[in-house]
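As you look at this complex, bear in mind that one protein chain is not there, while each of the others sits in place.
So that you can tell them apart, the chains are marked A, B and C in the order they are listed, and the count of residues begins at 1 in each.
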Amino acid sequence: MPEQQKDTHPPSPDAGPGTPIPVAILGAAGAVGQRFVQLLDGHPWFKVVALTGSERAAGQSYAHACHWILPSPMPEWAREMEVMPNLPEKAQARLAFSALPAAAAQTVEPLFAESGVSVCTNASTFRTAEDVPLVLPEVNPEHTRLIERQRRERGWKGCIVANANCTITGLTITLKALLDKFGLRRAFVVSMQAISGAGYPGIASMDILGNVVPYIDGEEDKMEWEPRKMLGSLKDSGVTLADMTISAHANRVAVIDGHMLCLSVEFDKKATLEEVGEAMRDFAAPQVSRDLPSAPETPILLRDEADRPQPRLDLMTGTGMTTVVGRLRQDALLDYKMVILSHNTIRGAAGGSIYNAELLVRQGWVG
Amino acid sequence: MPEQQKDTHPPSPDAGPGTPIPVAILGAAGAVGQRFVQLLDGHPWFKVVALTGSERAAGQSYAHACHWILPSPMPEWAREMEVMPNLPEKAQARLAFSALPAAAAQTVEPLFAESGVSVCTNASTFRTAEDVPLVLPEVNPEHTRLIERQRRERGWKGCIVANANCTITGLTITLKALLDKFGLRRAFVVSMQAISGAGYPGIASMDILGNVVPYIDGEEDKMEWEPRKMLGSLKDSGVTLADMTISAHANRVAVIDGHMLCLSVEFDKKATLEEVGEAMRDFAAPQVSRDLPSAPETPILLRDEADRPQPRLDLMTGTGMTTVVGRLRQDALLDYKMVILSHNTIRGAAGGSIYNAELLVRQGWVG
Amino acid sequence: MPEQQKDTHPPSPDAGPGTPIPVAILGAAGAVGQRFVQLLDGHPWFKVVALTGSERAAGQSYAHACHWILPSPMPEWAREMEVMPNLPEKAQARLAFSALPAAAAQTVEPLFAESGVSVCTNASTFRTAEDVPLVLPEVNPEHTRLIERQRRERGWKGCIVANANCTITGLTITLKALLDKFGLRRAFVVSMQAISGAGYPGIASMDILGNVVPYIDGEEDKMEWEPRKMLGSLKDSGVTLADMTISAHANRVAVIDGHMLCLSVEFDKKATLEEVGEAMRDFAAPQVSRDLPSAPETPILLRDEADRPQPRLDLMTGTGMTTVVGRLRQDALLDYKMVILSHNTIRGAAGGSIYNAELLVRQGWVG
Partner (left out) sequence: MPEQQKDTHPPSPDAGPGTPIPVAILGAAGAVGQRFVQLLDGHPWFKVVALTGSERAAGQSYAHACHWILPSPMPEWAREMEVMPNLPEKAQARLAFSALPAAAAQTVEPLFAESGVSVCTNASTFRTAEDVPLVLPEVNPEHTRLIERQRRERGWKGCIVANANCTITGLTITLKALLDKFGLRRAFVVSMQAISGAGYPGIASMDILGNVVPYIDGEEDKMEWEPRKMLGSLKDSGVTLADMTISAHANRVAVIDGHMLCLSVEFDKKATLEEVGEAMRDFAAPQVSRDLPSAPETPILLRDEADRPQPRLDLMTGTGMTTVVGRLRQDALLDYKMVILSHNTIRGAAGGSIYNAELLVRQGWVG
């Protein structure tokens, strides 16, 4: 895929080009919240105007309220910002990025949506709601039309748009490339997930050092259902799930960042190994999603080496936004098997939300 | 399963009860060789009379030739033994345990078998030979009858009996329990394997610390074929492979010992979750294999917790000889899924060979 | 040192030989509490009659209240025991092993001591109290005479005896062997400590995987002071600190169990390398401590290899009760330098307390 000329001017209707859109980060002190702060540092369209936190944190400076766990230093502009409570009137933002835990998201996100803010959320809370789009810009940008139903039926002036569970982001992008060419029937997927996926403090070191934990609460259900929503077709009332079956096993391994998946997949149509490789190499995001600031130059990088991808070596491909696939080969039971790597806290969390927000701006949903 | 009264008297025809059988360890200085030394320390039937090594090591004391990597200290009797070359006339043993690399096994093991020694080998070299039994005492003790063909056609006075690749040992025992009750059609299996499976020095620390390597050379082919030989039926000329299909993905993870497998499996017959659990809990080795010194009291331990087995916690179940299964639940594509843990250098290597050797003694194959 | 004939008959004054002493474990569900349960399983003198826990845990079965994190299974006798509140009248024990956090220890341990129970505690709370002995049986068994002052001044019928911080246990035993022969002036010590020292859940995996944390709250002060109390001399009113200076740096590393220390030390007298090695090899516990059930056969094992001790290989020396020393060599600034390894949750915590309790029984302090 040739490099896109990236559009760094937000198509803001009510401000001159280059006027940044004010955004809030909800739950800014946690692991995903920190990634939002890091990735929004220097963003060409967005300017962080509010960082929110729990009642205990509110009123403190962000530097004080937050135990920063990322290798790059906390941006200077964030250090002295006062952490605000989770209330829309205080935030003065048109967009909000939510890193809230599921329970807090249940009450806080609708408050923001109601008051006119477009909420791009990592929380799992609303992913299964019929009128909430679960979006990957490469896969289903048209699902954002569900926002109309949100506004009509819930009376919201803003909206809630969810991004997928970190584990299935790379999977769904890969499946999309294959679905478009060959149709999909069945998939068998086993994850080996990084500890950062559990937040901070998250996994106790006694539990994972030199170990594998073959269980992540609720993860397998999400892995078997969420891709079908994103790969489904938009109807008047909602999304019709894609007609395929997924069997998932989830495991936690001693890796800091990067979720790996072993995938075996069966198509509707026969395909040669070359055609399958080509389908992934040629895969491009729909036009509307293609030249946004966070769009990876290459959505899927297919590697040829026998032993790749690996978290340590391939994690930051496309600044963490590219899905890296390797070990494509025939499968004894289904059609083909392969290994998929995706950065769980960039592509699968904060970076994915920001990419979604850029799509919303481009499509004109941000008021 | 009630505890067996273990038979600690070797049924040796040519010596009084309690006279130990002299055994050699071939390739004794390597990672698996060290496990043989450790596990044969104090064995009720066997007495190590020879440790062999490469030409470079031969003539040195074992303590000098061997970089011992096990947590328990090297047994005193082994320290001063002189490492011998890989020649049967020197070894004076009736049984040999082979931890040789595949290439050395190709030439050395037949020399021993020809001279009358029963060779229990970990090497992959002869596993695919039609007349070499690939044996797990719980699964197919009757396959040792292939030894007759070895002796007839090759003119050997001894024999070669192989144990399976470490990765599939726990898998095959589990599949056997299910095959007996429900029949088997298809299985998906993804491994997360310990670094000790690659020997010493084996995997470079730069390659695996905080990482996953989704590739082990040749492993997937073995995982898809070897269980079918062991689960197959013995015919006059050899073994008819079990009529089932396995799809395998192999991965290396940052764990010292213990191979974990995610398994999804399809049966011939319908079975309830309770019946499947019962089949594993009730599974017992055939009578001939049951009360041997290395027989685990419980061949398969089925755990009920949501997050078990784990290498760190469950590895030493049954002194490393028990297969630990957990997370038994329904599968969206096949019938059931589960997680299997087996100790790769005890059950899957040295301990498995010793158990095989005990079986050979019991069956009267050891001259 | 020749193996001792161990005395497995408790010198119980008020019961026939072999009648076990009833003991309680305070704070039994935590990481150290679990080690007590494990190590007291089958103890020849002690029988666990009570497991205590927080108000939340009280009333539950131990199997239910405790998230067991040790590789060996929870003993059967413990599974169904009901967790009791931290009150002496309920416990019916003559000895109590305390794995309580420091704050709880402050109020709970005196209640037990007052009611006639001998409390062997891991908590740091009373270590600095003038009338509380800080005891290692190999080092200062005579310090238990401070119990007289406890009983006189506090009116206790029982007592509190503390064991040292896990980090300095191996250090103090090593220093004792050197002090006896050469006198001590100054020591420089840097620790590399295992994650289990921080309890459970303790250190977040994000903080330690592939990392070193050069800080443990309060640890360096303990490292610089506690050895001086244990190596000090008993006077009427208390212990006169040993006249030496220690400089300590504390670090946390990605190791499950086993604290390593780099030590440089200066003596009062000149000594040759041979004499220093001999002092450690010949070191024996005082007679009163020598043949107790938990006494290691060899208090200090001095290894000759260039690269030992190592946690993975040497941790379980003497079932985790032996201090392993290696790399003894001359120091450029002080006299000699060396590396010390000690098992932090066996020797440095539960096992050390049990050894102390055996000493109290032997000395007649347990009522």
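Note that in this section a contact is a pair of C-beta atoms (placed from the backbone, for glycine too) under 8 Å apart; a residue touches a chain by one contact, two chains touch by 3 or more.
Everything numeric here is computed off the predicted structure, so don't read it as measured data.
Taking every chain of the complex into account, the chain not shown here touches A, B, C. If you put the hidden chain back, the residue from B:I256, B:A284 or B:L328 that touches it is B:I256. Shown as candidates are C:V213, C:L234, C:V288 or C:M316; the residue that touches the absent chain is C:V213. Although one chain is not shown, part of subunit A still touches it, namely residues 69-72, 209-210, 256, 312-316.
Interface with the hidden chain, as seen from subunit C, comprises residues 186, 188, 190, 192, 210-215, 217, 224, 245-249, 251, 253-256, 260, 262, 264, 306-313, 326-327, 331-334, 337, 339.
Seen across the whole complex, the unshown chain contacts subunit B at 31, 69, 195-196, 200-210, 254, 256.
The criterion applied here is as follows: only the chains that are shown with their structure count from here on.
With chains reduced to the mean position of their C-alpha atoms, the one farthest from subunit B is A. Taking each chain's centre as the mean of its C-alpha atoms, subunit B lies 41 Å from subunit C. Averaging C-alpha coordinates per chain places the centre of subunit A 49 Å away from that of subunit C. Shared interface positions of subunit B, defined as residues touching 2 or more other chains, are 210, 256, 312-313.
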